[in-house]
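Only one protein chain is missing; all other protein chains are in place.
Labels run A and B following the written order; every chain starts at residue 1.
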Amino acid sequence: MHKWASDLFPLNRSLTGRGTLETLQYLQTLMPGFEINSIESGSEVFDWTIPKVWNIEKAFIKNMQGEILIDFANSNLHVMGYSNPVDGLFSRDELLEHVHFLREQPDAIPYVTSYYKEDWAFCMSLGQWETLGNGPFYVLIDSHKDDGKLNYGEIFIPGSSKQEILFSTYVCHPSMANNELSGPIVLAGLIQELLKKSDLHYSYRAIFVPETIGSLVYLSRHLNYLREHLIAGWVLTCVGDEGPLSYIPSRLGDTYADKITLAMLNEFHPDFKAYSWFDRGSDERQFCAPGVDLPVCSVTKTKYGEYPQYHTSLDDLDFVTPRGLGQSLDFYVSIVNLIEANRTPKINTLGEPQLGKRNLYPNTSIKNNQSVRQLMNIISLLDGRHNIKEISKLLLLPEVEVLQTIEILHKNDLLS
Amino acid sequence: MHKWASDLFPLNRSLTGRGTLETLQYLQTLMPGFEINSIESGSEVFDWTIPKVWNIEKAFIKNMQGEILIDFANSNLHVMGYSNPVDGLFSRDELLEHVHFLREQPDAIPYVTSYYKEDWAFCMSLGQWETLGNGPFYVLIDSHKDDGKLNYGEIFIPGSSKQEILFSTYVCHPSMANNELSGPIVLAGLIQELLKKSDLHYSYRAIFVPETIGSLVYLSRHLNYLREHLIAGWVLTCVGDEGPLSYIPSRLGDTYADKITLAMLNEFHPDFKAYSWFDRGSDERQFCAPGVDLPVCSVTKTKYGEYPQYHTSLDDLDFVTPRGLGQSLDFYVSIVNLIEANRTPKINTLGEPQLGKRNLYPNTSIKNNQSVRQLMNIISLLDGRHNIKEISKLLLLPEVEVLQTIEILHKNDLLS
Partner (left out) sequence: MHKWASDLFPLNRSLTGRGTLETLQYLQTLMPGFEINSIESGSEVFDWTIPKVWNIEKAFIKNMQGEILIDFANSNLHVMGYSNPVDGLFSRDELLEHVHFLREQPDAIPYVTSYYKEDWAFCMSLGQWETLGNGPFYVLIDSHKDDGKLNYGEIFIPGSSKQEILFSTYVCHPSMANNELSGPIVLAGLIQELLKKSDLHYSYRAIFVPETIGSLVYLSRHLNYLREHLIAGWVLTCVGDEGPLSYIPSRLGDTYADKITLAMLNEFHPDFKAYSWFDRGSDERQFCAPGVDLPVCSVTKTKYGEYPQYHTSLDDLDFVTPRGLGQSLDFYVSIVNLIEANRTPKINTLGEPQLGKRNLYPNTSIKNNQSVRQLMNIISLLDGRHNIKEISKLLLLPEVEVLQTIEILHKNDLLS
């Protein structure tokens, strides 16, 4: 996974444009069946409008000696996202109105965007700003905004049930590794694991969208479908560092996604960090907005905003490690396993099934038969309301025995 | 308000007739928009029939010397409500069968009615009965019952929401001050306060009906509407004395009206007196009847039946004071203020609204922005289920800040 991150790191992702499309095309090579979908710029999506497509050819600040002081080629963070083109001479004071740096992090280039207001700016470290000289400066941003398409990726893995699990991540941040490359990369890893399984009960869906606007596009196209089919979903972001797992609940806080997450974290990661809905910040904002309220929460490693490298050039491929990525992948694989095991099967006969004719029952009744009693007890709990964990607890049976029984009943067409 | 009570005190109110109509006409002068509605006598209303219109011209008991011993002109309590006409000579024993007095309150004229059974009677103090002489007596009641109309008053004050608050009081008791003049009078005062407000969120409705039969008429005409729009209601009665506030719950006990009432009483009137539903006795009997079950409770000063003057000539304009009336008005005004502040607004976009295009969001995104976070957190709670108090508590923000934000969103057409 770290290799994928290195490959994708240099691309200039944004809400739209070549860098995002190339990222999606790279992801497509990792996941057979991955589709790239799009929506025209100018389209209305709920309260929003799809922006034009932004691309940038080159950008730099030169001094009067023709020396390049700041070069977009060195870091695509140097130009504010969605900057308008500019070409001209600026005094130091004039330039300052179009420069972002962080006084508290003098070595970091901050990540800044202005998607919906026309403007331009350079971003640099405080150190760079201080050593830039007195000017005047020749400033060039060769960018353009054109009608075109906002793209996003989607892959669907059908299981035997039409009920779905959703994973969502985003592909709109330029060269930063934890927020955001770790998200699409761990999700690609998870999808590869799911594609290996041939016996999935639930169907799985993963989407790779530009943050906010992309999830709104997806919701606007599929909200009714999701309302009907989605039983749990997760937003993957900041899953590449080595910090502890962190949980950001859904807005309602008690969806099936929250329950599964807390069950897993409490049992296997008791040192996890719990945040409030009010600490949220990614696409769960849209999935859980009032009136949408899908069962979606988020599990990160160190949460966005909680590590100093966040939204700066310091969020790089050293901060994100193979070990950190692997821990996140393991966690999401275990979530899938728990969901698969935790389904609530339902017997499809009215009254008890006749087990004898299926050779599931001793045909001669005689006093005491514990294995028959156990079988009948499991069947009596297959009402679509008890999951396997609960049945196991109620009957004091190992989960694996319950699962074996379920499997036998399934093969005998006794489950709906 | 006490002046209004003095003006209305002498009128001979009953379920129907001139005294009630004149009372409604007087109230009309206090409240622009107040309508007088009616229903024909003989109409069927749920399990009931609208009685004929009762009027009385004069009534007295004379001795054989032509001396007037008891005169309806002195107190309209002297004649039992809905008494049939009578004109004749009666011995003391014969008269006794048509006289009501109270042995335990020898100075009080009791208030007695016989709406639905044909009869006649005089009511007097025990003292009057004892000094009436030996008779025979010449007895005249010049009353008549005619086809006509039962009248009631109604005023509607629209707010920006179609959800309604109802206040109900009654106008069928003759010369008694706490039960009932205090009810229509405090309600008229409350309506005057509401008419001054230009920014009501909820709509408000007040009805002035003959007790029991009038509320049944109103329910029979508007029950479905009330079921759809009413979120809370109160019956105003016995709100003119200086006793502590008293709370009579709705039948179900946990309606929004009960919750608002208890919140207010517990916080600002901890000495209030709590009664049970089984102590009820006014029109909440109809509003809360099984199958009707509207969210209506009642707050009185000293509850009907709990003060000795109740339903006698002692319930007069000395027992009801300007201070007592004012305390009740203050209470109901504070109830309105709490309801208005306590509404549960709902964002009208699916997904988050785009705040940038409304200049509610810094157009350039950069690390950390607490005021934006606060705004987004408030928005995320505008799901129509959280009221302003709750939002304020959840976010540790002063209520006024939440209200300011709500106001801004409202002006931007972002609330439904």
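Here is the rule we use: a residue touches a chain if its C-beta (ideal position, glycine included) is under 8 Å from a C-beta of that chain, and two chains touch if they have at least 3 such contacts.
If you're wondering where the values come from, they're calculated on a predicted model, not measured in any experiment.
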Check your understanding: Who touches the missing chain here, A:Leu95, A:Ile157, A:Leu314 or A:Ile347?
Key -> A:Ile347
Point to revise | Sole contact to the chain not displayed, among B:Leu11, B:Val79, B:Leu95 or B:Val112 | key: B:Val112
Practice item. Just name the one of A:Ile36, A:Leu140, A:Val333 or A:Leu395 that touches the chain not displayed here. Key: A:Leu395
Review point. Which residue from A:Glu57, A:Asp383 or A:Glu407 sits in contact with the chain not drawn here?
Key: A:Asp383
Point to revise | Where the missing chain touches chain B, by residue | key: 46-49, 80, 100, 102, 110-117, 119, 121, 212, 215-216, 219-220, 223, 251, 277-278, 280, 285-286, 288-293, 305, 310-312
Study note, to complete from the structure: Contact residues on chain A toward the hidden chain run 346-347, 349-354, 356-357, 363-368, 373, 376-377, 379-384, 394-395
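Rule of thumb we're sticking to: only the chains that are shown with their structure count from here on.
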Point to revise | Rotation angle superposing chain A onto its copy chain B by C-alpha atoms, nearest 5 degrees | key: 120
Revision key, fill the gap. Expressed in whole Å, how far the mean CA point of chain A lies from that of chain B is 57
